[in-house]
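== subunit A ==
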Amino acid sequence: MNLQEFFAMGGYAGYVWTGYGLTAVVLVWNWWSARRSEAEQLLSAQRRSAD
Partner candidate 1 sequence: MHRAPTTSAAGLVFRRDLMLAWRRWDDVAQPLIFYVVVTTMFPLATTPDLAQLREISGGVVWVAALLASLLALESLFRSDVEDGTMEQWVLSGQPLGWLLLAKVASHWVLTGLPLVVIAPVVGTALGLPFEAWGTLVLSLILGTATLSILGGIGAALTVGVRRGAVLLSLLVLPLAMPLLIFGSRAVGMVMDGDSPAGPLQLLAAIFFLTLSLGPVAMSAAIRISVES
Partner candidate 2 sequence: MWLWIHKLGSPPHAYRLLGKMAPWFGWPALILILLATWWGLVWAPRDYQQGDAFRLLYVHAPSAWMSMFTYVVMAVAAAIGMIWRIKLAHAAAASCAPIGASFTFLALATGSIWGKPMWGTWWVWDARLTSELILLFLYLGYMALRSSFDDPQRADRASAVLAIVGVINVPIIHYSVEWWTTLHQPASVTKLDKPSIALEMLYPLFIMMVGFQLYFGWAISRRLRGEILRRERNAKWLKEGA
């Protein structure tokens, strides 16, 4: 397939790309959310030990 055909996904572009896009969002969200809460906890623990 050439690049244009690839993006068009045989006419189903909207569906396929939204689906894969949502998958990326969920995977990234799990990563970001886990990292953020860990960082928050670490920060507040350090702050508390500094008192």
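Assorted remarks:
Operating definition for what follows: a residue touches a chain if its C-beta (ideal position, glycine included) is under 8 Å from a C-beta of that chain, and two chains touch if they have at least 3 such contacts; residues count from 1.
These made the cut because all candidates are chains of the complex that A comes from, given by their letters.
Given the structure is predicted, the values throughout are model-derived calculations rather than measurements.
This complex pairs subunit A in touch with one listed candidate out of 1 or 2: 2.
Residues of subunit A that touch candidate 2 in their complex: 1, 6, 9-12, 15-16, 18-20, 22-23, 26-27, 29-31, 33-35, 37-38, 40-42, 44-45, 48-49.
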